[in-house]
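Excluded from the complex is one protein chain; the other protein chains are retained at their positions.
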Amino acid sequence: MKKANQIASLIGIAIAMFFFVLTFQFKQIEYQDTGPALMPRLYSGVLIVLALILFFNSYRTKEKVEKGNVKMALITMALVLTIVVLIPIIGFYIITPIVIFVFLKICQQTNKKILFGLPIGVVLFIFVFFQKILSVPIPTGIFFQ
Amino acid sequence: MKKKVMVLTMLAFMLVFAAACGNNTESASEQKPKATPSEEKEVAKDELKFPEKPVTLVVPYAAGGGTDATARALAKAAEEFLGQPIGVVNKTGGNAIVGMSEVANAKPDGYTLLFNTSEIVILPHQGMSPITYEDFAQIAQINFDPSALTVPADAPYNTLEEFLAYAKENPGKIRVGGSGTGGIWHLGSASIEKVTGVKLNYVPYDGGAPAKTALLGGHIEAVTISPAEVLTQVKAGELKTLAVLATDRSDSMPDVPTFNEAGYDVAVGVWRGIDAPAGTPAEVIEKLQEAFLKAAKEQEFITFMENNGLGIVLKGSEDYHKMVKKDNDFYKELLGELGLSN
Partner (left out) sequence: MELLLQGLMNVLDIKVVSILFLSGAVGIFIGSLPGLTATMGVALLLPVTFGMEPVKGILLLVGVYFGAIYGGSISAILLRTPGTPSSAATALDGYEMTKKGLAYKALTVSTLSSTIGGILSVILLIFIAPQLAKFALKFSAPETFALALFGLAIISSISGTSLVKGLMAGFAGLLIASIGIDPIGGFPRFTFGTANLMGGISYIPVLIGLFAASEAFHTAENVLIQTKTVSTSINKVKLKWAEFKKLIIVILRSTFIGTFIGMIPGAGGDIASFVSYNEAKRWSKNPDEFGKGNMEGVSASEAANNGCTGGAMIPLLTLGIPGDAVTAVMLGALMVQGLQPGPLLFTNHADIVYTLFIGMLFANMLILFYGMLGIRLFVKILQIHKAILTPIILVLCIVGSYALGNNFFDVWVMLIAGIIGYVMNKYNFPPSPVILALILGPMMEASLRRALVISSGDVSIFFTRPISATLLLLAIGTLLYPIILDWKKTRKTTTDAKQYDASNID
(Lines give C-alpha, C1' and ligand atoms only; values in the text may rest on other atoms or scores of the structure.)
Protein backbone atom coordinates (compact mmCIF):
# COMPACT_ATOMS: atom_id res chain seq x y z
CA MET A 1 0.00 0.00 0.00
CA LYS A 2 2.95 2.33 0.55
CA LYS A 3 3.61 2.78 -3.12
CA ALA A 4 -0.11 3.10 -3.92
CA ASN A 5 -0.53 5.86 -1.37
CA GLN A 6 2.44 7.71 -2.76
CA ILE A 7 1.06 7.49 -6.28
CA ALA A 8 -2.37 8.61 -5.03
CA SER A 9 -0.72 11.52 -3.32
CA LEU A 10 1.07 12.56 -6.50
CA ILE A 11 -2.16 12.28 -8.51
CA GLY A 12 -3.87 14.45 -5.89
CA ILE A 13 -1.15 17.08 -6.18
CA ALA A 14 -1.33 16.98 -9.97
CA ILE A 15 -5.11 17.49 -9.98
CA ALA A 16 -4.86 20.30 -7.44
CA MET A 17 -2.08 22.04 -9.39
CA PHE A 18 -4.06 21.74 -12.61
CA PHE A 19 -7.08 23.48 -11.12
CA PHE A 20 -4.94 25.98 -9.21
CA VAL A 21 -3.10 27.15 -12.31
CA LEU A 22 -6.30 27.50 -14.28
CA THR A 23 -7.81 29.87 -11.71
CA PHE A 24 -5.35 32.54 -12.79
CA GLN A 25 -7.11 32.79 -16.14
CA PHE A 26 -10.33 33.86 -14.42
CA LYS A 27 -11.61 37.31 -15.08
CA GLN A 28 -11.87 39.07 -11.74
CA ILE A 29 -15.26 40.71 -11.44
CA GLU A 30 -15.35 40.95 -7.68
CA TYR A 31 -17.65 43.37 -6.10
CA GLN A 32 -18.34 42.46 -2.52
CA ASP A 33 -17.84 38.73 -2.53
CA THR A 34 -14.73 36.65 -2.80
CA GLY A 35 -14.72 36.38 -6.57
CA PRO A 36 -14.74 33.23 -8.66
CA ALA A 37 -11.16 32.12 -8.00
CA LEU A 38 -10.85 32.08 -4.22
CA MET A 39 -12.72 28.88 -3.38
CA PRO A 40 -11.13 26.70 -6.08
CA ARG A 41 -7.71 27.98 -4.96
CA LEU A 42 -8.56 27.16 -1.35
CA TYR A 43 -9.75 23.68 -2.31
CA SER A 44 -6.65 22.92 -4.36
CA GLY A 45 -4.38 24.31 -1.65
CA VAL A 46 -5.89 22.07 1.03
CA LEU A 47 -5.81 19.12 -1.36
CA ILE A 48 -2.09 19.60 -1.84
CA VAL A 49 -1.51 19.73 1.92
CA LEU A 50 -3.57 16.56 2.43
CA ALA A 51 -1.71 14.82 -0.39
CA LEU A 52 1.60 15.70 1.26
CA ILE A 53 0.38 14.29 4.59
CA LEU A 54 -0.63 11.10 2.81
CA PHE A 55 2.77 10.93 1.17
CA PHE A 56 4.71 11.18 4.41
CA ASN A 57 2.32 8.94 6.31
CA SER A 58 2.71 6.29 3.63
CA TYR A 59 5.96 5.11 5.23
CA ARG A 60 4.13 3.81 8.27
CA THR A 61 0.83 2.71 6.78
CA LYS A 62 -0.62 -0.63 7.75
CA GLU A 63 -3.38 -0.55 5.12
CA LYS A 64 -3.64 -3.52 2.83
CA VAL A 65 -4.74 -3.65 -0.78
CA GLU A 66 -7.60 -6.03 -1.35
CA LYS A 67 -6.57 -8.74 -3.77
CA GLY A 68 -8.98 -9.72 -6.50
CA ASN A 69 -9.30 -10.80 -10.08
CA VAL A 70 -8.60 -7.36 -11.51
CA LYS A 71 -8.47 -8.74 -15.03
CA MET A 72 -12.16 -9.61 -14.93
CA ALA A 73 -13.04 -6.12 -13.65
CA LEU A 74 -11.03 -4.58 -16.50
CA ILE A 75 -12.81 -6.75 -19.04
CA THR A 76 -16.15 -5.62 -17.64
CA MET A 77 -15.11 -1.97 -17.86
CA ALA A 78 -13.99 -2.49 -21.46
CA LEU A 79 -17.36 -4.04 -22.28
CA VAL A 80 -19.27 -1.13 -20.77
CA LEU A 81 -17.00 1.25 -22.66
CA THR A 82 -17.85 -0.63 -25.86
CA ILE A 83 -21.56 -0.13 -25.21
CA VAL A 84 -21.16 3.58 -24.45
CA VAL A 85 -18.99 4.22 -27.50
CA LEU A 86 -21.18 2.29 -29.89
CA ILE A 87 -24.63 3.43 -28.72
CA PRO A 88 -24.56 6.64 -30.78
CA ILE A 89 -23.46 4.67 -33.85
CA ILE A 90 -25.32 1.38 -33.97
CA GLY A 91 -27.84 2.06 -31.25
CA PHE A 92 -28.60 0.78 -27.78
CA TYR A 93 -30.87 -2.05 -28.84
CA ILE A 94 -28.22 -3.74 -30.98
CA ILE A 95 -25.01 -3.29 -29.04
CA THR A 96 -26.36 -4.01 -25.57
CA PRO A 97 -27.62 -7.58 -26.08
CA ILE A 98 -24.44 -8.48 -27.98
CA VAL A 99 -22.23 -7.24 -25.15
CA ILE A 100 -24.31 -8.96 -22.47
CA PHE A 101 -24.05 -12.19 -24.45
CA VAL A 102 -20.28 -11.80 -24.71
CA PHE A 103 -20.08 -11.11 -20.98
CA LEU A 104 -22.06 -14.25 -20.16
CA LYS A 105 -19.81 -16.27 -22.46
CA ILE A 106 -16.74 -14.91 -20.69
CA CYS A 107 -18.37 -15.87 -17.40
CA GLN A 108 -18.62 -19.42 -18.77
CA GLN A 109 -22.38 -19.53 -18.58
CA THR A 110 -23.64 -22.57 -20.44
CA ASN A 111 -27.32 -22.40 -19.72
CA LYS A 112 -28.92 -21.53 -23.08
CA LYS A 113 -31.92 -19.94 -21.42
CA ILE A 114 -29.70 -17.47 -19.63
CA LEU A 115 -27.33 -16.94 -22.56
CA PHE A 116 -30.12 -15.83 -24.84
CA GLY A 117 -32.88 -14.96 -22.41
CA LEU A 118 -30.98 -12.39 -20.37
CA PRO A 119 -29.78 -10.14 -23.24
CA ILE A 120 -33.26 -10.13 -24.77
CA GLY A 121 -35.00 -9.74 -21.42
CA VAL A 122 -32.89 -6.77 -20.33
CA VAL A 123 -33.36 -4.95 -23.61
CA LEU A 124 -37.08 -5.70 -23.64
CA PHE A 125 -37.43 -4.33 -20.13
CA ILE A 126 -35.60 -1.13 -21.07
CA PHE A 127 -37.78 -0.77 -24.14
CA VAL A 128 -41.07 -1.26 -22.31
CA PHE A 129 -40.28 0.54 -19.08
CA PHE A 130 -37.98 3.37 -20.13
CA GLN A 131 -38.85 4.03 -23.74
CA LYS A 132 -42.58 3.30 -23.76
CA ILE A 133 -43.77 4.06 -20.24
CA LEU A 134 -41.30 6.76 -19.17
CA SER A 135 -40.85 8.19 -22.70
CA VAL A 136 -37.07 8.17 -22.55
CA PRO A 137 -35.76 8.56 -26.12
CA ILE A 138 -33.21 5.73 -26.11
CA PRO A 139 -30.69 6.38 -28.93
CA THR A 140 -31.12 3.93 -31.78
CA GLY A 141 -28.07 4.90 -33.73
CA ILE A 142 -27.65 6.38 -37.16
CA PHE A 143 -29.07 3.45 -39.14
CA PHE A 144 -32.51 3.35 -37.59
CA GLN A 145 -34.59 6.44 -37.22
CA MET B 1 -38.20 -22.30 -8.44
CA LYS B 2 -36.78 -19.24 -6.77
CA LYS B 3 -36.01 -17.69 -10.10
CA LYS B 4 -39.62 -18.13 -11.09
CA VAL B 5 -40.69 -16.21 -8.01
CA MET B 6 -38.35 -13.41 -8.99
CA VAL B 7 -39.55 -13.29 -12.54
CA LEU B 8 -43.16 -13.33 -11.40
CA THR B 9 -42.53 -10.48 -8.99
CA MET B 10 -40.88 -8.44 -11.66
CA LEU B 11 -43.75 -9.11 -14.02
CA ALA B 12 -46.28 -8.19 -11.39
CA PHE B 13 -44.50 -4.93 -10.74
CA MET B 14 -44.42 -4.12 -14.42
CA LEU B 15 -48.10 -4.90 -14.83
CA VAL B 16 -48.99 -2.77 -11.86
CA PHE B 17 -46.97 0.02 -13.32
CA ALA B 18 -48.46 -0.31 -16.76
CA ALA B 19 -51.91 -0.29 -15.21
CA ALA B 20 -51.09 2.77 -13.14
CA CYS B 21 -50.06 4.66 -16.19
CA GLY B 22 -52.52 3.19 -18.63
CA ASN B 23 -55.41 4.48 -16.55
CA ASN B 24 -54.74 8.05 -17.29
CA THR B 25 -52.00 8.35 -19.82
CA GLU B 26 -53.25 10.08 -22.85
CA SER B 27 -50.26 12.35 -22.60
CA ALA B 28 -47.61 9.68 -22.60
CA SER B 29 -47.69 9.60 -26.34
CA GLU B 30 -45.03 7.47 -27.88
CA GLN B 31 -42.31 9.17 -29.66
CA LYS B 32 -39.90 8.29 -32.34
CA PRO B 33 -36.27 8.93 -31.51
CA LYS B 34 -35.18 12.17 -33.00
CA ALA B 35 -33.60 12.43 -36.40
CA THR B 36 -29.87 12.80 -36.57
CA PRO B 37 -28.28 15.24 -38.98
CA SER B 38 -26.41 12.57 -40.87
CA GLU B 39 -29.62 11.13 -42.25
CA GLU B 40 -29.95 11.52 -45.98
CA LYS B 41 -31.37 14.90 -46.85
CA GLU B 42 -34.91 14.59 -47.97
CA VAL B 43 -36.75 17.77 -48.77
CA ALA B 44 -40.48 17.74 -48.28
CA LYS B 45 -41.67 17.56 -51.87
CA ASP B 46 -45.30 18.01 -51.17
CA GLU B 47 -45.87 20.61 -48.47
CA LEU B 48 -49.41 19.47 -47.83
CA LYS B 49 -48.07 16.13 -46.64
CA PHE B 50 -46.53 17.68 -43.48
CA PRO B 51 -46.55 16.29 -40.88
CA GLU B 52 -46.50 12.63 -41.77
CA LYS B 53 -44.96 11.33 -38.57
CA PRO B 54 -44.85 12.38 -34.91
CA VAL B 55 -43.14 15.68 -34.18
CA THR B 56 -40.55 16.00 -31.42
CA LEU B 57 -40.55 19.10 -29.25
CA VAL B 58 -37.25 19.43 -27.38
CA VAL B 59 -37.38 21.19 -24.03
CA PRO B 60 -33.87 22.20 -22.93
CA TYR B 61 -34.87 22.13 -19.24
CA ALA B 62 -35.58 19.34 -16.78
CA ALA B 63 -38.88 17.52 -16.59
CA GLY B 64 -41.16 18.95 -13.93
CA GLY B 65 -40.10 22.57 -14.22
CA GLY B 66 -42.17 25.55 -15.36
CA THR B 67 -40.89 25.61 -18.94
CA ASP B 68 -41.42 21.87 -19.22
CA ALA B 69 -44.99 22.08 -17.94
CA THR B 70 -45.84 24.88 -20.38
CA ALA B 71 -44.34 22.95 -23.29
CA ARG B 72 -46.31 19.84 -22.40
CA ALA B 73 -49.58 21.70 -22.02
CA LEU B 74 -49.04 23.41 -25.36
CA ALA B 75 -47.95 20.23 -27.14
CA LYS B 76 -51.03 18.44 -25.90
CA ALA B 77 -53.29 21.18 -27.25
CA ALA B 78 -51.42 21.44 -30.57
CA GLU B 79 -51.62 17.73 -31.47
CA GLU B 80 -55.20 18.17 -32.60
CA PHE B 81 -54.33 20.96 -35.03
CA LEU B 82 -51.21 19.29 -36.32
CA GLY B 83 -52.81 15.90 -36.83
CA GLN B 84 -49.81 14.09 -35.41
CA PRO B 85 -48.64 13.31 -31.88
CA ILE B 86 -46.06 15.69 -30.42
CA GLY B 87 -43.49 14.01 -28.24
CA VAL B 88 -41.96 16.27 -25.60
CA VAL B 89 -38.33 15.37 -24.90
CA ASN B 90 -36.29 17.00 -22.16
CA LYS B 91 -32.64 17.48 -23.07
CA THR B 92 -30.88 19.17 -20.22
CA GLY B 93 -27.29 20.21 -19.63
CA GLY B 94 -25.03 23.21 -20.10
CA ASN B 95 -27.69 25.71 -18.96
CA ALA B 96 -30.03 24.69 -21.78
CA ILE B 97 -27.33 24.98 -24.44
CA VAL B 98 -27.16 21.21 -24.97
CA GLY B 99 -30.82 20.98 -25.90
CA MET B 100 -30.65 24.14 -28.00
CA SER B 101 -27.68 23.01 -30.07
CA GLU B 102 -29.27 19.61 -30.54
CA VAL B 103 -32.20 21.23 -32.36
CA ALA B 104 -30.02 23.81 -34.13
CA ASN B 105 -28.11 20.92 -35.65
CA ALA B 106 -31.14 18.77 -36.42
CA LYS B 107 -32.49 18.25 -39.90
CA PRO B 108 -34.54 21.35 -40.82
CA ASP B 109 -37.66 19.43 -41.78
CA GLY B 110 -40.02 20.64 -39.05
CA TYR B 111 -40.05 17.32 -37.19
CA THR B 112 -37.62 18.48 -34.53
CA LEU B 113 -38.68 21.66 -32.77
CA LEU B 114 -37.33 23.58 -29.81
CA PHE B 115 -39.27 25.10 -26.97
CA ASN B 116 -37.01 28.11 -26.76
CA THR B 117 -36.71 30.79 -24.11
CA SER B 118 -35.18 34.25 -23.89
CA GLU B 119 -31.91 32.65 -22.73
CA ILE B 120 -31.02 32.35 -26.41
CA VAL B 121 -30.58 36.12 -26.67
CA ILE B 122 -28.56 36.32 -23.43
CA LEU B 123 -26.16 33.38 -23.24
CA PRO B 124 -24.31 34.00 -26.54
CA HIS B 125 -23.18 37.47 -25.43
CA GLN B 126 -21.69 36.03 -22.27
CA GLY B 127 -19.63 33.65 -24.33
CA MET B 128 -21.58 30.70 -23.01
CA SER B 129 -23.31 29.58 -26.15
CA PRO B 130 -21.88 29.04 -29.61
CA ILE B 131 -25.37 29.11 -31.06
CA THR B 132 -27.57 32.18 -31.37
CA TYR B 133 -31.12 33.01 -32.32
CA GLU B 134 -29.96 33.06 -35.95
CA ASP B 135 -29.55 29.30 -35.85
CA PHE B 136 -33.30 28.98 -35.57
CA ALA B 137 -36.36 29.77 -37.61
CA GLN B 138 -38.80 31.40 -35.18
CA ILE B 139 -42.26 29.88 -35.48
CA ALA B 140 -44.43 31.40 -32.77
CA GLN B 141 -44.07 33.21 -29.47
CA ILE B 142 -46.36 31.83 -26.81
CA ASN B 143 -45.62 33.58 -23.58
CA PHE B 144 -44.01 36.60 -21.96
CA ASP B 145 -43.51 37.23 -18.26
CA PRO B 146 -42.04 40.58 -17.33
CA SER B 147 -39.67 41.22 -14.49
CA ALA B 148 -41.90 42.49 -11.68
CA LEU B 149 -40.44 44.82 -9.06
CA THR B 150 -41.86 43.37 -5.85
CA VAL B 151 -41.32 44.43 -2.24
CA PRO B 152 -42.70 43.37 1.17
CA ALA B 153 -46.20 44.68 1.89
CA ASP B 154 -44.93 46.73 4.84
CA ALA B 155 -42.17 48.45 2.87
CA PRO B 156 -42.08 52.26 3.23
CA TYR B 157 -42.87 52.81 -0.45
CA ASN B 158 -46.15 52.11 -2.21
CA THR B 159 -45.47 53.23 -5.76
CA LEU B 160 -42.65 53.03 -8.22
CA GLU B 161 -42.01 56.78 -7.79
CA GLU B 162 -41.67 56.42 -4.01
CA PHE B 163 -39.39 53.43 -4.46
CA LEU B 164 -37.14 55.32 -6.86
CA ALA B 165 -37.07 58.36 -4.59
CA TYR B 166 -36.06 56.17 -1.66
CA ALA B 167 -33.41 54.45 -3.78
CA LYS B 168 -31.98 57.82 -4.83
CA GLU B 169 -31.68 58.91 -1.21
CA ASN B 170 -30.12 55.60 -0.15
CA PRO B 171 -27.87 54.53 -3.00
CA GLY B 172 -26.82 50.86 -2.79
CA LYS B 173 -28.95 50.28 0.29
CA ILE B 174 -31.80 48.44 -1.40
CA ARG B 175 -30.83 44.82 -1.87
CA VAL B 176 -32.56 43.29 -4.88
CA GLY B 177 -32.72 39.52 -5.39
CA GLY B 178 -33.18 37.46 -8.53
CA SER B 179 -31.45 34.88 -10.71
CA GLY B 180 -27.68 34.47 -11.02
CA THR B 181 -25.46 37.21 -12.43
CA GLY B 182 -26.28 37.71 -16.09
CA GLY B 183 -29.55 35.80 -15.68
CA ILE B 184 -32.77 37.40 -16.83
CA TRP B 185 -33.90 38.71 -13.43
CA HIS B 186 -30.48 40.24 -12.83
CA LEU B 187 -30.87 42.04 -16.13
CA GLY B 188 -34.28 43.21 -14.92
CA SER B 189 -32.68 44.87 -11.93
CA ALA B 190 -29.78 46.14 -14.01
CA SER B 191 -32.06 47.78 -16.54
CA ILE B 192 -33.96 49.54 -13.74
CA GLU B 193 -30.64 51.01 -12.69
CA LYS B 194 -29.87 51.87 -16.29
CA VAL B 195 -33.09 53.67 -17.16
CA THR B 196 -33.74 55.38 -13.80
CA GLY B 197 -30.21 56.10 -12.68
CA VAL B 198 -30.66 54.67 -9.18
CA LYS B 199 -28.07 52.46 -7.52
CA LEU B 200 -29.22 49.07 -6.20
CA ASN B 201 -27.32 46.23 -4.53
CA TYR B 202 -28.04 43.11 -6.54
CA VAL B 203 -27.94 39.74 -4.75
CA PRO B 204 -27.78 36.73 -7.09
CA TYR B 205 -29.81 33.62 -6.19
CA ASP B 206 -30.26 30.28 -7.92
CA GLY B 207 -33.51 31.50 -9.41
CA GLY B 208 -36.71 33.33 -8.70
CA ALA B 209 -38.04 31.05 -5.98
CA PRO B 210 -35.04 31.25 -3.60
CA ALA B 211 -34.97 35.03 -4.11
CA LYS B 212 -38.63 35.22 -3.12
CA THR B 213 -37.89 33.11 -0.03
CA ALA B 214 -35.20 35.56 1.00
CA LEU B 215 -37.58 38.46 0.45
CA LEU B 216 -40.24 36.81 2.63
CA GLY B 217 -37.63 36.18 5.31
CA GLY B 218 -36.71 39.86 5.30
CA HIS B 219 -33.14 39.23 4.19
CA ILE B 220 -33.39 41.47 1.12
CA GLU B 221 -35.59 44.45 0.24
CA ALA B 222 -36.92 43.68 -3.25
CA VAL B 223 -37.01 41.15 -6.05
CA THR B 224 -37.26 41.55 -9.81
CA ILE B 225 -38.74 38.16 -10.72
CA SER B 226 -41.81 37.07 -12.67
CA PRO B 227 -45.38 37.79 -11.55
CA ALA B 228 -46.03 34.03 -11.48
CA GLU B 229 -43.40 33.59 -8.78
CA VAL B 230 -44.80 36.26 -6.44
CA LEU B 231 -48.51 36.12 -7.23
CA THR B 232 -49.50 33.87 -4.30
CA GLN B 233 -47.87 36.12 -1.73
CA VAL B 234 -49.16 39.26 -3.40
CA LYS B 235 -52.70 37.86 -3.21
CA ALA B 236 -52.15 36.90 0.43
CA GLY B 237 -51.11 40.46 1.21
CA GLU B 238 -47.52 39.66 2.17
CA LEU B 239 -45.84 41.24 -0.81
CA LYS B 240 -46.72 44.06 -3.18
CA THR B 241 -45.65 44.51 -6.78
CA LEU B 242 -44.80 48.12 -7.59
CA ALA B 243 -44.38 47.88 -11.36
CA VAL B 244 -43.60 45.47 -14.17
CA LEU B 245 -40.81 45.95 -16.71
CA ALA B 246 -43.07 45.75 -19.72
CA THR B 247 -44.82 47.85 -22.30
CA ASP B 248 -48.21 46.30 -21.55
CA ARG B 249 -49.74 45.41 -18.21
CA SER B 250 -49.46 41.78 -17.16
CA ASP B 251 -52.61 39.62 -17.43
CA SER B 252 -52.08 38.15 -14.00
CA MET B 253 -51.61 41.58 -12.37
CA PRO B 254 -53.83 44.00 -14.30
CA ASP B 255 -53.70 46.61 -11.50
CA VAL B 256 -49.94 46.92 -11.48
CA PRO B 257 -48.57 49.76 -13.62
CA THR B 258 -45.76 49.33 -16.10
CA PHE B 259 -42.42 51.11 -16.27
CA ASN B 260 -43.62 52.37 -19.61
CA GLU B 261 -46.46 54.24 -17.94
CA ALA B 262 -43.95 55.89 -15.64
CA GLY B 263 -42.08 57.12 -18.68
CA TYR B 264 -39.30 54.55 -18.96
CA ASP B 265 -39.08 52.65 -22.23
CA VAL B 266 -37.93 49.26 -21.03
CA ALA B 267 -39.20 45.68 -21.26
CA VAL B 268 -37.30 42.85 -19.63
CA GLY B 269 -38.66 39.41 -19.01
CA VAL B 270 -38.79 35.79 -19.97
CA TRP B 271 -40.42 34.79 -23.20
CA ARG B 272 -41.02 31.34 -24.53
CA GLY B 273 -41.70 30.25 -28.08
CA ILE B 274 -41.49 27.49 -30.63
CA ASP B 275 -38.44 27.39 -32.90
CA ALA B 276 -37.32 25.13 -35.72
CA PRO B 277 -33.77 24.74 -37.07
CA ALA B 278 -32.84 27.54 -39.47
CA GLY B 279 -33.52 26.54 -43.04
CA THR B 280 -36.83 24.86 -42.40
CA PRO B 281 -39.09 25.34 -45.48
CA ALA B 282 -41.46 28.28 -45.21
CA GLU B 283 -44.54 26.12 -45.87
CA VAL B 284 -43.69 23.88 -42.94
CA ILE B 285 -43.21 26.89 -40.68
CA GLU B 286 -46.54 28.25 -41.83
CA LYS B 287 -48.29 25.02 -40.94
CA LEU B 288 -46.61 24.78 -37.54
CA GLN B 289 -47.28 28.42 -36.70
CA GLU B 290 -50.96 27.95 -37.42
CA ALA B 291 -51.20 24.82 -35.27
CA PHE B 292 -49.36 26.26 -32.26
CA LEU B 293 -51.13 29.62 -32.31
CA LYS B 294 -54.49 27.86 -32.48
CA ALA B 295 -53.47 25.57 -29.66
CA ALA B 296 -52.52 28.53 -27.49
CA LYS B 297 -56.06 29.84 -27.86
CA GLU B 298 -57.60 26.60 -26.57
CA GLN B 299 -59.46 27.04 -23.30
CA GLU B 300 -57.59 24.22 -21.59
CA PHE B 301 -54.23 25.84 -22.33
CA ILE B 302 -55.49 29.26 -21.25
CA THR B 303 -56.69 27.81 -17.94
CA PHE B 304 -53.32 26.14 -17.45
CA MET B 305 -51.48 29.40 -18.00
CA GLU B 306 -53.86 31.30 -15.71
CA ASN B 307 -53.45 28.72 -12.94
CA ASN B 308 -49.70 29.12 -13.17
CA GLY B 309 -49.83 32.91 -13.39
CA LEU B 310 -48.08 32.81 -16.76
CA GLY B 311 -48.86 35.47 -19.33
CA ILE B 312 -49.98 34.46 -22.80
CA VAL B 313 -48.44 36.67 -25.47
CA LEU B 314 -48.87 35.35 -28.99
CA LYS B 315 -46.81 36.40 -31.97
CA GLY B 316 -46.59 34.85 -35.42
CA SER B 317 -43.35 33.87 -37.08
CA GLU B 318 -42.47 37.33 -38.44
CA ASP B 319 -43.31 39.44 -35.36
CA TYR B 320 -41.67 36.87 -33.13
CA HIS B 321 -38.49 37.05 -35.18
CA LYS B 322 -38.48 40.86 -34.97
CA MET B 323 -38.98 40.78 -31.22
CA VAL B 324 -36.14 38.27 -30.77
CA LYS B 325 -33.80 40.37 -32.89
CA LYS B 326 -34.64 43.52 -30.93
CA ASP B 327 -34.17 41.72 -27.61
CA ASN B 328 -30.88 40.31 -28.82
CA ASP B 329 -29.50 43.77 -29.58
CA PHE B 330 -30.82 45.14 -26.28
CA TYR B 331 -29.20 42.46 -24.12
CA LYS B 332 -25.98 42.57 -26.10
CA GLU B 333 -25.64 46.23 -25.23
CA LEU B 334 -26.77 45.82 -21.62
CA LEU B 335 -24.39 42.92 -20.91
CA GLY B 336 -21.59 44.89 -22.48
CA GLU B 337 -22.29 47.83 -20.18
CA LEU B 338 -22.39 45.51 -17.17
CA GLY B 339 -19.00 44.11 -18.09
CA LEU B 340 -20.47 40.64 -18.39
CA SER B 341 -19.86 39.97 -22.04
CA ASN B 342 -17.11 37.59 -22.90
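A and B label the chains in the order they appear, each numbered from 1.
Simple rule for what comes next: contacts are C-beta pairs under 8 Å (C-beta built on N, C-alpha and C of every residue); 3 or more make two chains touch, one makes a residue touch a chain.
Owing to the predicted nature of the structure, the values given are computational and were not obtained by experimental measurement.
Screening B:98, B:165 or B:282 for touch with the missing chain picks out B:98. Where chain A meets the chain that is not shown, the touching residues are 1, 4-5, 8, 12, 15-16, 19, 22-23, 26-27, 29-36, 39-40, 43-44, 46-47, 50-51, 53-54, 57, 63, 65-66, 68-70, 72-73, 75-77, 80-81, 83-84, 87-88, 92, 96, 99-100, 103-104, 107-109, 114, 118, 122, 126, 130, 134-139.
By the touch definition given at the top, chain B reaches the unshown chain through residues 2-3, 5-6, 9, 13, 16-17, 19-21, 24-28, 62-66, 68-69, 72-73, 76, 89-95, 97-98, 101, 126-130, 172, 175, 180-183, 186, 201-206, 209-210, 212-214, 216-220, 231-233, 235-236, 238, 303-304, 307-309, 340, 342.
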